[in-house]
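Apart from one protein chain that is not included, each protein chain of the complex appears where it belongs.
As written, the chains take the letters A, B and C, and residue 1 is the first residue of each chain.
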Amino acid sequence: MRLTCPHCGDRDLREFTYKGDALALLRPDETANPQEWVDYVHNRDNPAGTTSELWYHGPCGSWLVAVRDTTTHVTHRTLSLAEAGK
Amino acid sequence: MAKLIARPATDGLLPIEIGKAILEDAQPQAITWVAPFNRKKSAVSKTLGGFPGPGEVVEVKAGRALSVGPGQAMILGAPLDCEGAAVADQSDAWTVVALEGAAARDVLARVTPLDLRDAVFPEGGTARTLVGHMTASLTRVGPFRFEIMVFRSMTQTLIHELERAMKHVDARTKL
Amino acid sequence: MQFACKSASMRYSGFKVFLEGLRGQSGWKPVWRDPEPKQEYDVIIIGGGGHGLSTAYYLARNHGITNVAVLEKGYLGGGNVGRNTTIVRANYFLPGNSEFYSHSLKLWEGLEADLNYNVMHSQRGLINLFHSDGQRDAFARRGNAMINQGDDAILLDREGVRRHLPYLDFDNARFPVYGGLFHPRGGTARHDAVAWGYARGADQRGVDLIQQCEVTGIDIENGRVTGVQTTRGAIRAKKVAMVVAGRSSEVAAMAGMRLPIESHVLQAFVTEGLKPCIDHVVSFGMGHFYISQSDKGGLVFGGDIDFYASYAQRGNLPMKEHVMEAGMALMPMIGQARVLRSWGGIMDMSPDGSPIIDKTHIEGLTLNCGWCYGGFKAVPASGFATAHLVATGELHETAAGFRLDRFETGRGLMDEEGTGAQHNLH
Partner (left out) sequence: MRVAGRGLIDRDRPIRFSFDGKPIEAFDGDTVASALLANDVALMGRSFKYHRPRGVVTAGSDEPNALISVGPGIDIAPNTQATMQEVYDGLIARSQNRWPSLKFDAMAINDLFSPFLAAGFYYKTFMWPRAFWEALYEPIIRRAAGLGALSGAPDPDRSEKAYAHCDVLVVGAGPSGLMAAEAAAEAGADVILATEENRVGGRLLSERETIDGESGDVWADARVARLAARGNVRVMTRTTVTGAYDNGTYGALERVALHVTPGEGPPPTCFWRITAGRAILAAGALERSIAFPMNDRPGIMSAAAIRTYLHRYGVSPGQRIAVFGNNDDAHRTAADLTEAGIKVAALIDTREDATTSGDWPFYPGADVIETQGRLRLEGITIRKPGGGTLRIGADALAVSGGWNPAVHLTCHMNGRPVWNEDIAAFVPRENAVPGLIPCGAANGVFSSRACLEDGIRAASDALTALGRKSSFVALPEADDTPYRLSPKWVVEAPGRSWLDLQNDVTTKDVTLAAKENFRSVEHMKRYTTQGMATDQGKGSNVTALALLADATGRTIADTGTTTFRPPYTPVAISSMGAGHSGKGFAPERFTTSHAASVKAGAPMIEAGLWYRPSYFPEPGEATWREACDREVRMVRERVGVADVSTLGKIDIQGPDAGAFLDFVYTNTFSTLKEGRVRYGLMLREDGHVMDDGTTARLGANHYLMTTTTAAAGPVMAHLEFVAQGLRPDLNVRLVSATEQWAQFAVAGPKAQAVLDTLVDEDVTDADWPFMSCRDVHVSGVPGRLFRISFSGERGYELAVPARYGASLWRLLLAQAESFGGGAYGMEALNVLRIEKGFITHAEIHGRTTAFDIGMQGMMSRKKEFIGKALAARQGLLDPSRERLVGLRPKDPQNEMTAGGFLFERGAAPTRANAQGYTTSVCYSPTLETPLALGFVKSGPDRLGEDMRFVDHLRGLDFAVELTHPVAFDEEGGRMRG
C-alpha cells in the first residue's frame, strides 16, 4: 500500500503510522458533557467503505488525513492537517 | 585543565569500497535545523539566502539547505542563527555519509523504499525516508553520489546495512 | 443437561469410521441440515461463526432453548474461526479476563466428549518469551495471576527455555532470551473443526443453521427487538443476539448503535508441510510473532495487526515481512521453510483490547463483539456466556467484566497491553 504525504508525496506504507479515525481532530471543548468525551475517545462509525483517518509520516513528522476505503484500500485523497482543518 | 576531544561518529569505520561503490564520511562542519515561525518564512528565507520547498535542496549563505519536513530545513555547512525561526544545532545529532559509484543506486535500492529513478529523485533532490528500519534523510548530490543521514546512535547499523548491500550488489556481478 | 436430538443425527466413533470404511463410506449423514428459515424463532443469532454457533449450541444444551436460528450471510465458520492461528490459552492477568478465559479452557478440555467431534485440541504447551527484566516482571505478574485463578504457569529462566526450545537464537539475538512463561495447558485446536463441531451439535439439538442469509435490518418496536430483515425475507424473533465479530459495527448500526470498535486486519501464515520441528506454541512478544506446527506439518504463525482500519480480509507486505523477519530473528532454523499461504481476518478492535458481551439499550437485543485478535480461544466460553445472557437476562459470572458501559464509567477497564484507548494498539 502507498500513501501520499502532504510534504513528501507518494510513499511506501512502511513510512507511515496509523492513529485512527480523523474524528480525533474534532476534540470537544472543555464545556462538552462527559458523554461527548466518552464518545470522542471510544466510539467509531467504523464503516465498511469510505472513512477518514489520521496517519503520521514519521520520517518528516507530517500528520495527514487519508480519505480511504476500508474494503478496497483505495485512498481517494490525502490532506495535511492544515487543509483538513479548513 | 582537561580538554574535551571530539570524535566523529564514523570513527575508524569508513571509507569502505566494494566493487563499484564507495561509502565515505561526509559530515559537514555544522548541521542546523531551522523552522520559521508563523508568517516569518519569507523573512527567514531572506536572512538565510533561500529556503527549500518540499523535496528541494537550495544553496544558502551558510551552505546547503535540505527540506526535512513541513516548514523545516536542515542547513549543512557553517553554523548559523536566525531571527524569526526556531533554530537548533543538530551537528551531532546526525551522521552524514556519502555513497558514490556506478552501483550506488543499486545499493540504495536494497535499503530504502524511496523511488530512486532519475525522473522522481533527480540530482539535487532530497527526501526524508527510511533506510532499513531507520528514519533517514537522503539527498542526491551527484549523478552517482548520494548523501545519507541517520541519527548518530545508529551509525554502526547504517554502515553495516550499506556494507551488506554493497557486498550483495558486487557479488551479483560475479555470477 | 442433555436434550433429545431432533435431527436424524449420528454418533461418531472409531468403530463407526471402521464400519464406514468397510461399506465404502456410504452411510454418512449430512453433518447439518439446510433448513428453510421459519417465520419466527425464540432466538435469532446473527452470525454463523465460532461464537454464534457456540451460542446456539449452549442455548440448546444448557438452557433447553432450541427454537433458534443462526443466520449466516456466507458459509458456516467462514469468518475468523476459520482464519486464525488456532491458539488456545488461558494466560490473561486482569480480573474479568482471567476468569473468563480460565472457564473457556475448561470447556475446551471437555469439548470433544461434549460435542462428539474431534476438534484436535492439543495441549502442547505455550511459552511466552521475555527479553528484559521489565518483561520478566510483567510476565511474572501474569503467571501469578494465572495461578491465582487456578490455571497453570511456570516461570522459565534462559536455560529452562533452552531445554524446551533449543532451536532459538541464544547466541546472537538482537533481543536476547531472558526466559519464558510456560503455560502447559495452552495449545492449539483445529479451527474449522470447532465451527463444524458446534454447528453439528446445535443442529442435532434442533437449531436451524441458515447459510447464505444476510441480515439487512433489525426490527425494533417500542424499544424492543422484534425480528430481522434478511436476504431471505423477514424473520420474527423474541430475542436477537449480534455475534458478528469483524462486522459488529455494521450490524449494530442497523439497530442504531455506534460501537467502540474499529475493524483491523490480522494476517496469518502457514508454511509447506514439514516433519515435526516445533512442539510448542511459542510467542515472541518483542517481535510480535507466534508460531506452532499443525498436525499436518505446516508451521502456522502470525504477527501483529496491519495497524490500519480494514474490512478487506487481506493484508499488505510490510507486516508480512516484519513477521518473517521476527521469525528469522527468533528461530533462524525455520529459514528454509516456505510460506505457502497467507490470509487475513477482520478483527473487532476495542478501546481496551478486551471484548464486550452485554445487553443493549434495546430490549431483547444482545451484543457480543470486540474480541480483538483473541476470539478463537474464547469460542466456548463466549457462546456459553452469551447463551446465558440471552436465556436468563443476566451476565454470567465468568463474563461479568465484559460490560459495554466500562468505557463510560472507567470502571473495570481491561487493558492488558496498557496502550490505552487507541483501537489498533492492542
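One rule holds for everything that comes next: contacts are C-beta pairs under 8 Å (C-beta built on N, C-alpha and C of every residue); 3 or more make two chains touch, one makes a residue touch a chain.
Worth saying up front: this structure is predicted, and the values here are computed from it rather than measured.
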Which displayed chains the hidden chain touches across the whole complex: A, B, C
Option touching the unshown chain, where B:112, B:126 or B:139 are the choices: B:112
Residue among A:9, A:47 or A:61 that touches the chain left out of view: A:61
Residue of C:37, C:285 or C:412 touching the missing chain in the full complex: C:412
Sites on chain B contacted by the missing partner chain, in the whole complex: 1-9, 33, 35, 37-38, 70-72, 85-94, 109-110, 112-117, 120, 132-134, 151-157, 160-161, 164-165, 168, 171-172, 174-175
In chain A, positions touching the absent partner: 1-2, 12-13, 17, 19, 24-25, 27-30, 32, 34, 37-38, 40-41, 54, 56, 58, 61-63, 72-75, 80-82, 84-85
Touching residues (missing chain, whole complex) on chain C: 12-14, 16-18, 20-22, 24-25, 28-34, 74-78, 82, 95, 98-99, 109, 112-113, 116-124, 131-134, 136-145, 147-150, 153-155, 167, 169, 172-176, 190, 192-193, 196-197, 211, 271-277, 287, 293, 295-297, 312-314, 316-317, 320-321, 323-329, 332-343, 351, 406, 408-413, 415, 417-421
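FYI, only the chains that are shown with their structure count from here on.
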Separation of mean Cα positions, chain C and chain B [Å, integer]: 48
Multi-chain contact sites of chain A, meaning residues that touch two or more partners: 12, 14
Touching two or more other chains - residue numbers and ranges from chain B: none
Contacting residues of chain B [partner chain A, same complex]: 54-55, 67-70, 72, 113-115, 127-130, 135-137
Contact set on chain A toward chain B in their complex: 6-12, 14-15, 57-62, 80
Touching residues (chain side chain A, partner chain C) in the complex: 1, 12-14, 17-21, 34-35, 38-39, 41-48, 51, 53, 55, 68, 70-73
